[in-house]
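A single structure is presented below for examination.
Selected chains only, in their assembly positions.
Every chain is named by a letter (A, B and C) in the order it is written, and numbering of its residues begins at 1.
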Amino acid sequence: MTVRAAVAGASGYAGGELLRLLLTHPEVEIGALTGNSNAGKRLGALQPQLLPLADRTLSETSAEALAGHDVVFLALPHGQSAAVAEQLGPDVLVVDMGADFRLEDAGDWERFYGSPHAGTWPYGLPELPGCRAALEGSKRIAVPGCYPTAVSLALYPAYAAGLAGPDAVIVAASGASGAGRTPKPHLLGSEVMGSMSPYGVGGVHRHTPEMIQNLSAAAGERVTVSFTPTLAPMSRGILATCSATATEGVTGESLRAAYTKAYADEPFVHLLPEGQWPATASVHGSNAVQVQVAHDEAAGRIIAISAIDNLTKGTAGGAVQSMNIALGLPEDTGLSTIGVAP
Amino acid sequence: MTVRAAVAGASGYAGGELLRLLLTHPEVEIGALTGNSNAGKRLGALQPQLLPLADRTLSETSAEALAGHDVVFLALPHGQSAAVAEQLGPDVLVVDMGADFRLEDAGDWERFYGSPHAGTWPYGLPELPGCRAALEGSKRIAVPGCYPTAVSLALYPAYAAGLAGPDAVIVAASGASGAGRTPKPHLLGSEVMGSMSPYGVGGVHRHTPEMIQNLSAAAGERVTVSFTPTLAPMSRGILATCSATATEGVTGESLRAAYTKAYADEPFVHLLPEGQWPATASVHGSNAVQVQVAHDEAAGRIIAISAIDNLTKGTAGGAVQSMNIALGLPEDTGLSTIGVAP
Amino acid sequence: MTVRAAVAGASGYAGGELLRLLLTHPEVEIGALTGNSNAGKRLGALQPQLLPLADRTLSETSAEALAGHDVVFLALPHGQSAAVAEQLGPDVLVVDMGADFRLEDAGDWERFYGSPHAGTWPYGLPELPGCRAALEGSKRIAVPGCYPTAVSLALYPAYAAGLAGPDAVIVAASGASGAGRTPKPHLLGSEVMGSMSPYGVGGVHRHTPEMIQNLSAAAGERVTVSFTPTLAPMSRGILATCSATATEGVTGESLRAAYTKAYADEPFVHLLPEGQWPATASVHGSNAVQVQVAHDEAAGRIIAISAIDNLTKGTAGGAVQSMNIALGLPEDTGLSTIGVAP
């Protein structure tokens, strides 16, 4: 099979990471690359790490440019995907790396994004119950947010096994690439290096309803999520520290058994051996997720921690993984569980 | 007044930071500097940032070396302070920057430190109720741990005002200097840079009982603490993200009022204007604490976040602040609320 | 003496560092703070590290706002200082932290800056021969560039003593704050962290003629300078690695003797003991300069390396030091040789 893929938004960090992965995907041929404000520029100037594509030039994002491909990846600002997807027709696989089609509840969408809800597409987190099946053969995929990926994979087994109460508290640290490539004062290297700082505190971050959606589905009841994202002085990586009240009778053993079972056959999620904790450096550039879990008896809480690369498993790798499933390819085609460390 | 001060443990990070502050303290004259494994070495080779002391030489830590000073600061490994303090006599002000005399409960000490409890000294966090008075005229001071400093100042006003339930959840990120200067593989620059990683997860970190002690005192009831420390890719700074169930009837206004009142007259703790959140870079090298608080109605929790410099307010600055009180000097003598940023 | 000082350009990195220093300067009272695009904003939002000034508001840069001060510091974009200075009158001490009045040669100015030359003011690098005397009582000061400060102090003793040939080769690494606070894609944290990259290669960087001017004056002959600046993944600091052909008969001893003599009485320049080399962390936030020198016999070159904080000695500290001289204050008033490390 040769799959011809276009990338809309090839000049950003998500687009660049996606191209890094597609370049070594054995079944993919890279087609059109678009990027509005950077149309006409050499990719070598924008993504100097992608040497094999250095001489490619970006075109404007348009239906014409994106036509004639088997797969179109959309790495566009929120709210722009629906219009593009409509023009592509129902037979093209459209993989939306933005937020537009992630939420099931229109009210949540409108409250957090302030625009009309465009709909809901099959959700590209195959490790969650039911998601893998929904992706098979699908022509539309909503790639999860980076934080919801890390958080859902850290906590869902505990919820699915009834070991966690509906009061999740999450503090996650993200590398600066999660904030995108548009220059803003607080993202300058001088500001980011040597500093940890929170943002979107108090339930206002847009990834919150997506986490609630995923955890509630696993729990079979409404889970509240207190979510605090923080900006860490690194380029990549998310470390999600998650906890919830331990339900009655939880033991370290029952907790570990639940996670062992949940991830026994997952190619990308690795429950670490007891005593070893995740580190973002270990999954740098890889599609792997490292997970560890503990029971704090004195505090009466379970603690689950995951590490992902926000650009790989958190965005572009998750997109490729879901594409593979949709196309009937082996799920790990073109993806790696090997990190670039130190 | 001229206070002659000795520093035992002058070659570590806490000792170096203390000397940085003492060098500009108008009432202090720096006396003996000791450091066992580095005895005989020039301070200029160990602490090259302290140019005015470059030609001083470290001596062995001994009662003789430390005799004849008004104040002796102990920056020693846990468990060594009691023996030294005894030899110094009751009229010398002994400021212990280690953990030995922080905990009131001998059982807590033994469980977390595995050795007999040496006792309890006045606790050097003057912002907590009763602490300032206990420090006045004291000849013994137990300097708080860096994490308990950040966490207690983030949360105590909420507990003191009855706005927070007894289920604190804390995730804190610390710069690598918090782990000390002894070379260990996981503290190598190659490991730390570009990585966030947790450690001491699940209630086992030694600072946990100290937090419980402080928050329970403020709350007037036993508070449980789920504490997860993480190592961040920076040299200095702690960002403590703390939350607890909001008690019935809490509003954003009542929360803000409690913090405003608690810190109105505190020289070092700054409640930020609404909408502005702490960043560790802003307190780099300063004794200031930045605090902000929010009420997440949907999650039913209050969120309080603080930023400190772990070596300054978290260790050496807190020590100097408490020394000032003990000696009857203005509390902010030789201390600054100005950070070195960016 | 109380000196009333205004700062034009208080929202940038140089302005912020200047305010940090002025806040602890015992003879200075901080007056007007201006900043065009940020006029009307609280300083606490722009420079959150300067807590004592948090409630000050920026005004527009104008003759009226700057009137009535003893000293006016200009931290403005290149080319704007002359017009402001004229309006301030000849009795006000004007300290220009921009490039406008640094170069003696109008042709150099026009070639590198592309605009008419505004003139030459006394040069604020007191350690260079003749500079200190020219600053005494002056009402106009041109603060040197950060790279020329580091490079001139590394190399001038060798040139003054006739030990270095006229072929200086300089490679300097600077922290990102040297590039200023205006957001640009290549200055994003995601780009800067984990990367070293050169810029302005091949003799085109604007600081090149200033270095040539200083080194040629010391040498008494025209010195060529091959200068390559590089951007390093840190917020502050310059490490300047400088070399030149060793002139006939140079020895390690003669070299060391020249530097020892040059800096024996300098309060801020420290020739390190043999075998110890500068590190930028050691001068973080300090006005100190660390210098070391070696003779590479096999290569026939002398190597001189200096470390400064680009924002302190390289900009704002140098400005304060020169102001002190101009006003007849002790040169080190309000300045420190103590770095904030680690």
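As a convention for this text, contacts are C-beta pairs under 8 Å (C-beta built on N, C-alpha and C of every residue); 3 or more make two chains touch, one makes a residue touch a chain.
All values reported here derive from a predicted model rather than from experimental measurement.
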Homomeric assembly size (copies in this file), of which only 3 appear in place: 4
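Keep in mind that, in the parts below, only the chains that are shown with their structure count from here on.
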Angle of rotation relating chain B to chain C [CA atoms, steps of 5 degrees]: 180
Best-connected chain pair, where connection means C-beta pairs in contact: A-B
Chain closest to the middle, measuring from C-alpha centroids that were averaged per chain: B
Chain centre separation in whole Å, for chain C relative to chain A (CA means): 45
Distance between the centres, which are taken as Cα means, of chain B and chain A, whole angstrom: 37
Set of chain B residues in contact with two or more other chains: 193-194, 235-236, 279, 281-282, 284, 341-342
Complex interface listing, chain C residues touching chain A: 13, 175-177, 181, 183-185, 187-194, 233-235
Touch list for chain A against partner chain B, complex: 167, 169, 171, 173, 188, 190-191, 193-199, 201-203, 224-228, 230, 232-237, 239, 241, 243, 245, 277-282, 284, 292, 294-301, 303, 305, 307, 341-342
Contacting residues of chain B [partner chain C, same complex]: 13, 16, 20, 23-24, 42, 44-45, 47-52, 54, 177, 193-194, 235-236, 270, 272-273, 276, 279, 281-286, 288, 290, 336-342
